[in-house]
Structure formats: structure tokens, C-alpha cells
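All protein chains but one are shown at their positions in the complex.
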Amino acid sequence: MRRLGNLLPGKLAKLAAAAVLAFVLMAAAAPLLAPHDPAATDLFRRLQPPGWMAEGDWAYPLGCDALGRDILSRIIYGARVSIFIGVVVVLIATAIGIAAGLAAGYLRGWVDRVVSGLIDILLGFPYLIFAVGLMAMMGPGVLNMVMALAYKEWVVPARVVRGETLAARETEYVEAARAMGASSTYIMAREVLPNILSPVIVVASVRIAQVIILEASLSFLGLGVQPPTASWGSMVADGRGYILDAWWVSTFPGLAILLLVLSINVASQAVRDAMDPRFHD
Amino acid sequence: MTALLEVTDLVKHYPIDQGLFPRLLGRPAGGVQALNGVSLSIRAGETLGLIGESGCGKSTLGRAILRLHEPTSGRIRFGGTDIVGLDAPGLKAMRRRMQIVFQNPYASLNPRKSVGEILAQPLRLHGLAKGGELRARVGAMLESVGLRAEHAARYPHQFSGGQRQRIAIARALILNPEFVVCDEPVSALDVSIQAQIIDLLDRLKRELGLTYLFISHDIAVIGHVSDRVAVMYLGQIVESGPARAVLRTPHHPYTRALMSAVPRVDRGDDRAERVRLTGDLPSPLNPPPGCRFHTRCAFATEICRTTPPALLPLDDSRMVACHHFPVRPA
Partner (left out) sequence: MTDHPMPEPLLSITDLRVAFATRGGLVRAVDGVSLEVRAGECLGIVGESGSGKSVTFASVMGLIRPPGRIEGGSIRFGGRDLVGLDPAAYRRLRGREIAMTLQDASTSLNPALTVGTQITEVLLAHAEDLPAGHGPRRRAARQRAIDMMRLVGIPAAEGRLDDYPHQFSGGMRQRMMIAIALSCRPRLLIADEPTTALDVTIQAQVLELIAGIRATLGMSVVLITHDLGVVAEYCDRVAVLYAGQIVESGPTAQVIAAPRHPYTAGLLRSVPVLSDLDRPIQPIPGQVPDLVDLPEGCRFLPRCALAHAACHAAVPMRGLGAGRAARCVLAEAAP
């Protein structure tokens, strides 16, 4: 706990880290926490306002959507989708990015030309349009969305890893390992990787927030998670027709996105400051 | 005695990455000519001192001999084996016999590994020891470089520069190599610590029967540790021979200038007689034609500007590459 305290200077960062942790626990314990079945429709409760409003009911504290589903329960379950996709996409992307970046930066030559060329091409596409195009081709669904996002997301860690590897391969301890008879794979995994891991972790923590936004955007566009599974992005989309009469349908999931992304960003900034003061995106 | 290491006409050019378009247009690639036809031999059990200033190619030579940098052309024979032609398994086997100690002990030890891991790594890579035997060998090696076996559990940052260099030496010697390249092993250390490391290297050489290529810009250190010396300037050897003889009566004007430039505690009143060099080292990207030293040489004549002097034997032990020195009988 003291180490975490050192890692996250400032009260705000600690608060943000606590918020991220709360979201993760909420997602994990969704069946225990959610007051209602997130998919259960009840047309009598169509667009029911939040508990504190005139026609509200405290059993449905954040109100109900157009199909009479409990918004709080859907937000709690929606956290699962957002966090799952954010974490899984970044994990896959980081794994690919580390492999590609290490190979490009350490082996140089044609490997570097291929990887760097791919990175340049992928960077040429606007992220969302790229993902929309892929989703349109592959069809909606959680797995397809993970793939569509990971296709481009790996570029981010790959660039960081490649740059750090280029610097690390010139160090004398890497040369010493080569003089020892160590293979390239060994050097990449055992000498270079441990020394470049901190910036990679920092980048990954920032990117989770980005991916969550992209997931929400895709779901908002109807290309992501399909009904009846609750997703914050699709919840915002569901409510946009009633934004004047029933603001709560879009607003609460929107606030959930805002709060989670903000918390991750603040917490990861602290991680960055603590781990590597030189690093700036 | 036979030569343990024989380097013949070694060339190393570093190409300048010009990007895609010049390459597509077929422009000839320029490059840094780090080594330009270097030949030398080192006998088993001796220390060859390599002197030169930054950018002369002395470190490149050390790394090319170990094939840490691939030579552009030339031959390197070590104990009868041609190193340049070795495949990966052959090279790996050869690594056990040839090792290197680097200049900067703050950069040459992986900060994320304990000293024990750093020393165990070569033994593991070559499958030479494991378990208790591995620990015992690491401990014994640490003790033979003047540290303690229990230091294996610590990390590099917990040691001083001199102690780190001892660890780097231990890593180089744990495979029982025959030949070690010492690349400026004391330049990054404090004066009082330099002598400790020189002493240690000297003791280990005697105990283990090692052969050294000792690279340094410090002539006094080179003179102290070497049996023979070679002086490099811009990728070429300009003078070589027995250390005492070369440093007592240097022939090449560059060797003389180097010797007289060293600030010395033991110089009498001959400061005024200094051979002063003017100007800077020319760029190795575009070395001068003829004798590469002619731009800074007080004795340069027309032939020096046009014809590169060959490194010619002076007697059976010394070689000099100069048109004018020593004055040879016609």
C-alpha cells in the first residue's frame, strides 16, 4: 500500500485510482449489485424518470429507458462491456506491439521496414473511420469489435517499443549479452524488454481510456455490442431520440463514460509521472 | 610464439542511411570509414595496447574482432579459426573464448538484473553450470575480482563505479576465455580507482594466462599495461611495435604529437619543446587523400598529400606508416 502511495502522488490521483477500482469491482460484481435484470423490459415503466423526480420510483433510482429497463442496472452491466473491451483490446494490442516493436527496433533491416511501413499506413487512417469500416465488413459483435480495434491499436505500443528498443540495442549491456553468445530472441526478451516496460505500461494505461471511448462510439453507431446486451455507447444512442423529454436515458450512461475515462486518465498520468518523468506523449 | 589472433586488412564502413529515394535512384552510398585496412596480430599471453583519439576506430576494431560489429571485409583468424566465416553456432562457441570489458560500467550492466543473474547468464547460455554449482562459480568469480559472494544478491546501482567494473570483468571472465578486449576499461573511473582496476586486470591476466587487446586513449596507461602497442589514426594503424621502444622513441609524427600532448607530472622544463598539433581530427566521412594525417602534420610534403604511406616494417618488431620518419637509409 505504501508503494501505491508513492506511485500516485496527490489526492486527486488517489481518488481517481479509487474510482477506477470501484468501476472494476462494480463490473465484476454486477449480478450482485444490479437491482434489476438489465434486459427485463417493462412497458409500464417506459421513460420513467429518476427516483428523486416527481414520477420517479426509488426502486429505479436513475429511471428507465424507452423499453422500461432499469438504467442503473444497465450502467452496472455496461461497465463490464466497456472495461472488458478496453482491457482486452489494450492487452492484445500491447502484446502485438511489444513483439512487433522489439523485432523492428532490434533486428532492423527488412523487419523494421515492414513494421514501420505498416505503422505509417495505419496511422494514415482516422481511427474511428477505420474501425467503422472493419465493423461494417465483419459485422457487429463483441469479438469483432475487439479485433477491429486491436487491428489498429497495436500501432501505439509498437511505436513506443520500437523507439525504446532502438535506444536500448545500442547500450553496452546489450552488446555484452551478444558477446556472451546470447541469441536475438534472448536479448529482446531478457535484456531489452525489462528495461522498456515502464513506458509501455504507462501508454497502455492511457490507451484503455481511449479504447473505451472508441467502443462507446462504435456502440453508439450501432456497430458494436448488440442488444439486448447493455453498453454505455448504445445506451447513449438509445436515449438520443428522447433527449428533450427524458434526458436521463442518455445522460447517465454518458456520465459513466465521462467518469471512467477521466479517472483512468488522471490515474494513468500519475503512473506516468511516477514511472518515467521523461515520458511525454 | 604463434599468433593467437591475426587480423588481416580489416575494413569496416558504416553506411549512412540515405532513405528510400536516393537508394531508388541508385546514388552511391557514402559512409563512415571506421576501419580502413587494419592488420595486426596478438600473440598468446601478451597485451597489445591500442592507442588513439576518439573517432580513430579503435573501439570499432575491438568490436569487429568479436564480430559484435560485422566487418565489411578482411580476415580475422583466432586460434586458427576464421571468425568472419563462422555461422551462428560456431560463433556462439567462439564467444566462450573471446570476451570484452566495456568502458562505462554504468551502462554495461543491465540495471534490472541482480549481479548474480548477470554473472549466471553466460554460464546458463552455454549450459555450463546450474543449481548449486552455478551459485558456487558465481560466488568464486566475485571473490576473484575482489568482491564478496553475497554481493550476488544486490543490483548494479548499489555499487560504486569501480565495483561495477569489477562485476563487468567477472562477467567477461566467468566463461574462462583466452582473449579479452578491454575497451577503455578505466576511462570512466576515478584516478585512485583506475589503478585498482589496472592492477586487477594485470593479476587476472597472470593467474589465468589471458591475452588482452587493451584499448585506451591514455598513453601512460597503455604504456604501463602493454607488451606491444599500435597507434591508430582515422581508421588506420600508423605505428606499432614493442611498447617501451615505441613510447621511448616514437617515429610517426602523430605518435610524437600524442606523447607530447599528454600533461605529465614528470615533465621537466621541456614543455616548450612540444610538438603541437593544430586543427581538429578530419571527418571520417571524408578522410583526406594521401596520408590521412597530413592535414595536421608539421612535416607534410607533396607526397603526403597524394600517396598514402604503407605500414612498413622497420626492423623485426616495429612498423611505421610515414613517408619521412624515421629517416631511412637510401
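Residue numbering begins at 1 within each chain, and the chains themselves are lettered A and B in the order written.
Throughout what follows, contacts are C-beta pairs under 8 Å (C-beta built on N, C-alpha and C of every residue); 3 or more make two chains touch, one makes a residue touch a chain.
What you see is a predicted model, and the numbers here were worked out from it, not measured in a lab.
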Chains still shown that are in contact with the chain withheld from the display: B
Contact with the hidden chain (one of B:Val84, B:Ala129, B:Ala149 or B:Ala195): B:Ala195
Identified contact with the non-displayed chain, of B:Gly223, B:Gly241, B:Pro287 or B:Pro308: B:Gly223
Candidate in contact with the missing chain, chosen from B:Lys130, B:Arg148, B:Arg264 or B:Arg305: B:Arg264
Residue among B:Leu5, B:Ala243, B:Ala300 or B:Met319 touching the omitted chain: B:Ala243
Touch residues of chain B, complete complex, unshown partner: 53-54, 160-163, 190-196, 198-199, 217, 219-221, 223-224, 243-244, 247, 257-267, 271, 274, 276-278, 280-281
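Operating definition for what follows: only the chains that are shown with their structure count from here on.
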Distance between the centres, which are taken as Cα means, of chain B and chain A, whole angstrom: 51
Of chain A, residues touching chain B in the complex: 171-173, 175-183, 186, 190-191, 194-195
Residue numbers on chain B that touch chain A, as the complex places them: 63, 66, 68, 88, 91-93, 95-96, 98-100, 102-104, 107-113, 121-122, 125-126, 168, 171-172, 175
